[in-house]
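Only a single protein chain was left out; the remaining protein chains are all shown in position.
Read from first to last, the chains carry the letters A, B, C, D and E; within each, the first residue is number 1.
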Amino acid sequence: MGATTRTVEAPRTTGAREILKTFLLLELWVGLWVTLKNQFRPHITVEYPKERVELSPRFRGIPRLRFHPESGEELCIACHLCETVCPDDCIHIVSEKKPDGKGKRLVSFEINLERCCFCGLCVDPCPTKPLTAIYMSHDYEMADFKRDAFVAPLKVLLNGVDPKDYKE
Amino acid sequence: MTPAAVVFYILASLALLSAVMVIWSRNVVHSAIYLVLTFLCVAGVYIVLRAEFVAAVQVLVYAGGIVVLFLFVIMLVNLAGTLGPRVRVHATVSAIVGCAAVALLLYVSASGGLDTDFGARIDLSAQGGNLQAVGWALYSDYLLPFEIASLLLLVAMIGAIVLARQKY
Amino acid sequence: MVEYVPILIFLGVATLFPVATLVIARLLRPSVYNKTKLEAYECGVPPSGEARARYPVRFYIIAVLFVVFDVETIFLFPWAVKFKALGVFGFIEMLVFLGILLVGFAYAWKKGALEWV
Amino acid sequence: MPVPPVHALVFSLLLFAVGVLGVLTRRNAIIILMSIELMMNAANINFIAFGLRSHDLTGQVFAVFTIAVAAGEVAVGLAVVLALFRNRDTVYVDEVHIMKG
Amino acid sequence: MGQDTLIRNVLIPTAQILAVVLILPLLIAYLQLVERKVLGFMQARLAPRRVGWHGLLQPIADAVKLLIKEDVIPEKSDRFLFTLAPIATVIPALAALAVIPFAGAPFTVFGYEVKPFITDVNVALLYLLAISSLGIYGIILGGWASNSKYSLLGALRSSAQMISYEVPLGFAIIGVMMLAGSASMVDIVEAQRKAGVWYVVPQLVGFFCYFIAAIAETNRVPFDLPEAEAELVAGFHTEYSGMKFAFFFLAEYTNMIVVSCIATILFFGGWLRPLPNVESLWWLQNGWLILLPLTLGGFAGWLFGQRTGRGLPPMIAGGGIGAAAGAILAMSDLGGLASLSLPAVSGAFWFFFKVSLFLFMYIWFRGTYPRYRYDQLMALGWKWLIPLSVANVIVTGLAIVVKGAVQGRG
Partner (left out) sequence: MFRTEEMDINMGPQHPSTHGVLRLVLNLDGEEIVDVRPVIGYLHRGVEKLSEHRTYAMIEPLTDRLDYVAAISENLGYCGAVEKLMGLQVPPRAQSIRVILAELQRIASHLLWLGTHALDLGAMTVFFYTFRERELILDLFEQFCGARLTYNAMRIGGLLEDVPPGWTDRVRHFLSIFPSRQKEYEDLLTVNRIWLGRTQGVGVLSREDAVALGTSGPTLRGSGVDYDVRKSQPYSSYDQFDFDVPLGTKGDTYDRYLVRMEEMRQSCRIIQQALDRLPEGEVRAKVPKYIKPPAGEVYHVVESPRGEQGFYIVSKGSEMPYRMRFRSPSFVNLQALPMMCKGRLIADVVAIIGSIDIVLGDVDR
């Protein structure tokens, strides 16, 4: 396409209109009209604890693990891929050989949510397709008073955390 | 003693007290504040003496204008708390002069010099109020001083600008 | 003169009100001080230099102009309330008065006393 | 007459005396100007007290003039202080010896 | 002094003053809630809603918070002046209310005639100007005492701004005084009644000057430079906290109310109804029993209807319900309310209605306009408003002289 440029300039009126504009403060009235009009528009406030925004399916919340929703079997095969790819080193996996010798079994799986940057890179390489073992959940409330509370062990990762009553 | 007299004595003593503080205080800003207090009390005295218009002018010009000038200059030259010792030699001289003046005044009043009636010409609250009365007097009898006052102000304005001008 | 009594009372009450509130607040509030808290605010870094430095003379000239116009206003007030009685002569009188002062105003304007930069 | 004029005059005199004291004892030009204002106020009280005494508005009218004069005087006086400060870096009158050059 | 005189001259005013001083902070607290609400709605959001129903207790919470907030006095500050400054700001702001009449006719309480104003003095306008010129001290002292660069620069700027705009303010008032021939607030409104027209009509330019200067005097947008947080953090009250800060705040809003009251009295006929000399509009005067609920209902509908995201229908509905309730009340003559068609009540209704509109304008401006730069602000005051207001005085004088000459001949 041809190189096109456009010179920007203030909108200009001339002559009598300009004088009229200057003395009747026209543009100031227009501004007032905009704010008045917006008063009767729907508000955009979400009263958070009472109301919640609807999250889109792809929303990246706290990363969690899951079992197969129907069969209930463990999806994670302890391949350490997510641990490897995590840019923040926040995933820590301990695995052991399965008793039958085929593959590995999860012993512990921890995510340090203090370090997690919610980039979702851990989900990409997860080999259990179509349902990945690790996934970005829709939870986003994670405030706490103690640092330990941010290291989520396997149990928490599987079940999520109950909504907390923030009291100390 | 009428209530008005009580008010007068209170205001007068307050005015004198703060006037003393003006020259006594070591901090120039404090002096300026006491000066405002003096002016306000004197304005109260004017009201008791049935000079409402002068009282308003006193507050407007003295308290609202002149002291602001003082404060601006104090800020511009930055002098708070840098006062040197007072010069004490003149204190006795001025005390003598002051006592002599008080004595003279007391003598005059005692000898009946002040009881002479200068003639009751105008009722002070006539013509719909003090403001109107002063207006009438000012613009019918004292035209020349009035115009001279404007000349004086003009000269003062120009003088101040020339003196305080930043760049020569 | 009696109509000024309420003003006197009002001034008294108006003085009492903030003083009383400050005293009450003093009884209620906590006061835990430390050195940093008592420092003057300077955007999160230690204050540098003296705050009471010198400021432009322009402020003074503005104040002078104000005082002069203030005096002008007080002369206009009695004139305005008596204007209808004073008639044409009073009007011309004031025009002269205003004219003289406007000369000064024009001088200040021309000398750049009203310019800020 | 709410107050005996003599009392107003005494008050005015005392105020004037305070002003004189200030002028004579203080070295700071700004305080001296303030003291002069006190003296002018004392003069105004005299005007008004005598006006009240004689049922005459002249005193009040001249009080207004005095205030106008005071305004001009302060404007110039403080400008002088500023100029003094600018040239001599002081506002203490006894440190200024312009005549001595 | 007789007992009667004492009651009339001292006790009744004292009661009025106490009422004003005690009610005003509450009123201002709620004015501030309304401001936050209006701003919120203008900005497509909801404003306070947590404390109490629709945030109705928010002002109380704020007040308590300010009262028990720690009060920090900076180390290098001048403690005496630092404490004096907020007090010195509040006193003149409050004292200005002493001469504001909000209705014309007196009413009777316990057999004593009570005037709907604290006092009416002959030099009321001068008094107001004088008192408002004292408001500057709180600013200068606050800035000076804080010993902080932002405060001091902010104080110098705000004080220069205030004195600059006091001049056009004074000149704008003079036009009205020339028409009314008096400086007493009551007389000025009465003169408008006699003239049959609000002074905003003959004094449109004067009103314009007054209004702009008043906004600048009260440090509101677009002239809110003293507290221009974008440059000087918070201007002269940067170092203030707790109750002392609250006093600056209180003074600002009191000043806002005072200048709105003055504008109403000088230019919009005070407590007079619109078109005071058109006989057929008598119901505007006597129909307060319907007009008042109509206004309040409309306001409430607008305020609380925002929840649904539609402001207009609830507003109309609220107004309608209010008007209907008022009409029923008037018709059934419940408790003899209708017979209370006191001129004082109707006057007060119109007065506060107009003042509220002014206050709304203030908030509306705040929600709409950017802020002037300091030099532009000064230029606007000195190079536009002062010449304009002086010209207004001269033209008004000329018009009166010419009119007098024409009438004298004819």
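Quick note on the criterion: contacts are C-beta pairs under 8 Å (C-beta built on N, C-alpha and C of every residue); 3 or more make two chains touch, one makes a residue touch a chain.
In this text, all values refer to a predicted model and were calculated from it rather than measured experimentally.
Per the touch definition above, the residue from E:42, E:272 or E:393 contacting the chain not shown is E:42.
When you scan E:8, E:36, E:76 or E:371 for touch with the missing chain, the hit is E:371.
Only one residue from A:38, A:112 or A:128 touches the chain missing from this view: A:38.
Of the residues in chain E, those that touch the hidden partner chain are 39, 42-45, 149-150, 153, 221-222, 224-225, 228-233, 366-376.
On the side of chain A, touch with the chain left out of the figure occurs at residues 1, 3-11, 25, 27-28, 30-31, 33-35, 38, 44, 55-60, 85-87, 117-121, 124-125, 136.
Just so we're on the same page, only the chains that are shown with their structure count from here on.
A count of C-beta contacts for the chain pairs C-E and B-E puts C-E on top.
Chain B and chain E have Cα centroids lying 32 Å from one another. With each centre defined as the average position of its C-alpha atoms, the distance from chain C to chain D rounds to 21 Å.
Touching of two or more other chains is recorded for residues 121-122, 126-127, 129, 133, 144, 152, 156, 163, 166, 182-183 of chain E.
Counting partners per residue, chain C has 1, 4, 52-53, 55, 57, 59-60, 63-68, 70-71, 73-75, 77, 81-82, 105 as the residues that reach two or more other chains. Chains touching one another form the pairs A-E, B-C, B-D, B-E, C-D, C-E.
Listing the residues of chain E that touch chain A in their complex gives 38, 40-46, 49, 306, 309-312, 364-365, 367-369. Residues of chain E touching chain C in their complex: 9-10, 13-14, 16-18, 21, 67-77, 83, 86-87, 90-91, 94-95, 97-99, 118-122, 125-127, 129, 133, 144, 146-153, 156, 160, 163-164, 166-167, 170-171, 174, 177-178, 180-183, 233, 238-239, 242-244, 247, 374-375, 378-379, 382-383, 386, 390, 393-394, 397-398, 400-401, 404-405. Those residues of chain D whose C-beta lies close enough to touch chain B in the complex are 2-3, 5-11, 13-22, 24-28, 30-31, 33-35, 37-38, 41, 44-45, 48-65, 67-76, 78-83, 85, 91-92, 94.
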